[in-house]
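A single protein chain has been omitted from the complex, and every remaining protein chain is retained in its original position.
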Amino acid sequence: MSITRRQFLGMTGAAGAAGLVGSSVAQAQEHFTGWPDRYGVLTDLTLCIGCRKCEEACARVNDLPPPEPSPEDKSVFDEIRRTDAQSYTVVNRFPNPDPDKPPVYVKKQCMHCNEPACASACLVSAFSKTPEGAVTYNASVCIGCRYCLMACPFYIPAYEYDKALKPRVMKCTMCHDRVKEEGKLPGCVEVCPVQALTFGKRSDLIRLARERIIRNPDKYIDHIYGEHEVGGTSWMYITGVPFEQLGFNMDLGITPYPEFTRGFLSSVPLVLTLWPVFFTGVYLFSRRRNEIAKEEGDSSHEEEAKS
Amino acid sequence: MIHTLHDFMLFTKGQEYLIAVFFLIVFVVFFGILNKKKESTRK
Partner (left out) sequence: MTTITGENITFIEWLQDKLFLGMSFKEYFKKLITPFNIIATLILCVGIPIAFVRFTQGLAATTNLTDNNPWGMWIGVDVLCGVALAAGGFTLGSAVYLFGMKEYHPIVRPAVLTGFLGYFFVVIGLCFDLGRPWRLPYPMFVSYGTTSVMFLVGWHVALYLSCQFVEFCPALFEWLGWKKFRKFVVGLTIGATIFGVILSTLHQSALGGLYLLAAKKLHPLWYTPFLPVFFLVSAIIGGMTMVIFESSLTHRVFSHQISLDHKKFDKLTIGLGKAAAMTLMGYFCLKVIGVAHGDHWHLLGTPMGQWFLLEVLGFVLAPCFLLVWAVRQERAGWVRFAAIWTVIGLILNRVNVSMIAFNWNLPDRYVPKWTEFAVTITIITVGVLTFRWIVNRMPILWEHPDYEPEI
């Protein structure tokens, strides 16, 4: 039986995902380090050939319009694209600093952060980080404030600005339903002809990535993008060309985005409890001052009357 | 919040403290100027 590593990881992934349904975190922990068996995808940029089959497959499994222009048309690479309301994923081309080597193709989609900025930004909890690792969106509660688009450090979520009645936020779901309900691989991973994408448990993927880097130190840059960025992401990348030259933002830091508003949010109960005390105090103080002024005024009038 | 070594150095460097103390003095002077009565009103 011949089984590739990709398929293997995929199968265990799907089975594991099914097993995870219904499990819950037993106790509130001091530090929640994420769902233990969450999944992710590792993109090996040294393997990608820019065929854009992933874009096609993504559109097909997610009922999106087929990618424009078609994968055969290479002019699409003349500009750097981002994800939009019609495409959950796009592949961009970057020149290789070594002119003898082929250009580098970078697939872009939701990173599925461990602690997503979009989820912390949403005022109706439309986003959730599922135990399986995907960050999913529920359009049935979305009010369309687009704070998620503002918050996302990777410029991923897109909005259906042209719809008047039921505009939605659009972004990759890591094929959450396909993986969880049908036990299949995400559309892009399944179709990739060169196995540049590997689906599996995030912890396994990190091990796999490190293994590749250690085995081929000349081929890979010693960095797994997404291992620590913004507190870690489910989708990760390894590359042969420095990430800076491939449109990756290297100054995002390792602080999970929800941390940025945490301090402010925790000041709210303090204000709610202290301000009434303080301002009622001020009010009583000023009222007392007025009473004293009035009494003094009255007594001085009396004195005047007496004299 | 201290997240990185850089933040830590920023914190210990204390330039903010110095500036804040400086502004404390500035504000006292500012307050004095703002509340000084105009000469001509005392006529």
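Labels A and B are assigned to the chains in the order they are written; within every chain, residues are numbered from 1.
As a working rule, contacts are C-beta pairs under 8 Å (C-beta built on N, C-alpha and C of every residue); 3 or more make two chains touch, one makes a residue touch a chain.
All figures in this text were calculated on a predicted structure; none of them were measured in a lab.
Taking the complete complex into account, A:P153 is the one of A:P131, A:P153, A:G200 or A:G226 that touches the chain left out. What subunit B contributes to its contact with the hidden chain is residues 1, 10, 13, 15-16, 19-20, 23, 26-27, 30-31, 33-34, 36, 38, 41. By the touch rule set out above, subunit A reaches the unshown chain at residues 82-85, 117, 119-126, 141-147, 149-151, 153, 155, 157-164, 166-167, 249, 251-253, 257-258, 260-261, 263-265, 268, 271-272, 275-276, 279-280, 282-283, 286-287, 289-290.
What we mean here is this: only the chains that are shown with their structure count from here on.
Averaging Cα coordinates per chain places subunit A and subunit B 40 Å apart.
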